[in-house]
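Have a look at the structure that comes next, please.
A single protein chain has been removed from this complex, and every other one stays in its place.
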Amino acid sequence: MLTIATGNKAVAAAVKAARPGVVAAYPITPQTEIVEQIAEYVTDGDLESRYIPVESEHSAMAACIGASVTGVRTFTATSSHGLLYMHEMVHWAAGARLPVVMANVNRALGPGWNTWAEHTDAFSQRDTGWLQVFVGTVQEAYDATLMAFKIAEDERVLLPVMVNLDGFSLSHITQALDTVDIGDFLPPCHLPHAIDTENPLGYGPMTGPADYFRFRWDIERSMRDARGVIAEVEGEFCERFGRSYGPTEDYRCEDADVVVVAMGTLGKEAEVAIDRLRDEGIKAGSMRLRWFRPFPDLDLAGRDVVVIDRDYSFGFGGVVAHSIRSKAGVSPYSVIAGLGGQEVTYNDIADFVRDRCPGEETWFGVNDHV
Amino acid sequence: MYEIRIHSRGGQGGVTAAKLLALAAFRDGKYATACPFYGAERRGAPVVSFVRIDGEPIKIYSQIHEPDLVIVLDTSIMDVVDVLQGLKAGGTVLLNSAHPITGCNGASLHVDLTGIALAENLVVAGSPILNTPVLGALAKMGVVTLPSAEQAIREMFADERNVKAARVAYEELKA
Partner (left out) sequence: MSTIPEEEYIVKCTSACAGCSSSLCLRYVLKAAGPDSVLVVPACCTSVIQGIYPGTAMNVPVYNIAFAAAAACASGMSEAFRALGRKTNVIAYAGDGGTADIGVQALSGALERGTDFLYICYDNEAYGNTGMQRSGATPLGARTTTTPGGKPTAKKDLDRIVEAHNPPYMATACSAYPLDLYKKVKKALSIPGPKFIHILAPCPPGWRYPTEKTVEMGKLAVKTGTWILYEREYGRLTINGPSKTAMRRPAPLEDYIKGQGRFKNLSPEILDRMRQQIERNVQRLAREEAGAC
């Protein structure tokens, strides 16, 4: 059905379609609308879920873990400090191989309370074993949330998935949304290691170095397999519903001499900059990085690359820029921009391309090349 | 692309007005986005919302710096905010006011949305509802069509008085 919705409402609508058995909910700006909307669905009888209004995010993820290990589909949503407060349980969910799906509305971290978009919250969880996808439109927030359940619950994956959307700029924007009748796109959740009183097992007891090491390798093996599963699920989604997604969204890249790599809404805004640059005769393209874990193979060799990081690893550099450097073997122009919701327009992005200095880093609006 | 900036105070319905406008444009078969910009303040603080309408999908997420149209739902904001900032040459200002306001250059239109809402008894928690009548004014200006404006209102509000208020604003605005 074609309508309009905010990014938050789109996520909630996808959750309604996915019919999780348990939803754990805790409010935090700018995510709150998701858990509020789900509360309304449950109260109105539009969604038959057990809704647990927990007392903290640590408990939100712990509740999802307890629910998921019975084999029930689970969902929660958070942002920023909420995500950080649940950090221990974020590791736990992945280590326990539970297909929890979580929406994370990307927001900056205090102090200096700031509720606007930044990706540092998600990146602080990048080594937990969660799959992470970043979306750029309201429609994609809906589609990616639906697909997240299918990918997470695939027996070749059995890892939790985090769907990331930019705080306010996507969570609160109203755009067109086409909701689908999902039919049998999502089969019932089946967890091979679900708790079973007929088959009493110990979950997560003391584990020696050799076994522990093997379990970690298992996670990595599934992460690697997840690439194929993601491609399959995105392929099936396209066949059924007509919208196609991949590890990146490439825009006018084929003959580009310079490619802008960005994530989330900045990655969409970059496309407008690309059109302007093309009008000036600059052969530019953009690549919006969607999947961050597992990190995709990118073909960027032989061109200039401008990476926009809405995050920073202090004492090291932009997280995406360094990922590109090590994974794609290019030395990008690293632009740090948009932290804490800093306004970055397509004109600014076009300037990044015009003024690029490959191999260097700049903080937009604060310093020149260092 | 047609770009609109709406100035209001938190709780006055500027954010909903933006959503309604986007929905009406969408029902006209166009692409539209509506995006509020929230500050950290609580109720009563000035809020801006942005609406973009275009024939093509809209990929811009940043704020509107050079609007074609500025809507001021609460003219008391004009004492603290420069509502004309960045207004395109030839751009329009729509004021919620029974009278023209001096100092608003260019094509300045006014309509008494508050009066219309009060006449229809459209009041929630003590405040008149401005977001549905304003849609009628925008229809008169040709930003959206009147049938789409009415449809959008009906999709979001059950109370028919909202549609009526929009029609009154449509009639009252002298475009």
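We just call them A and B in the order they show up, numbering each chain from 1.
The working rule: a residue touches a chain if its C-beta (ideal position, glycine included) is under 8 Å from a C-beta of that chain, and two chains touch if they have at least 3 such contacts.
Remember, it's a predicted structure, so these values are computed and weren't measured experimentally.
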{"item": "Hidden-chain contact residue, picked from the options A:85, A:142 or A:185", "value": "A:85"}
{"item": "Residue ranges of chain A at the interface with the undisplayed chain", "value": "25, 27-29, 32, 35-36, 39-40, 43-44, 53, 55-56, 81, 85, 110-113"}
{"item": "Those residues of chain B which, in the complete complex, touch the missing chain", "value": "39-45, 125-126"}
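Here is the rule we go by: only the chains that are shown with their structure count from here on.
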{"item": "Footprint of chain A on chain B - complex, ascending", "value": "18-19, 22-23, 26, 31-38, 40, 58-63, 65"}
{"item": "In the complex with chain B, residue positions of chain A that touch it", "value": "4, 113, 115, 166, 168-170, 172-176, 265-266, 268-269, 271-272, 343-346"}
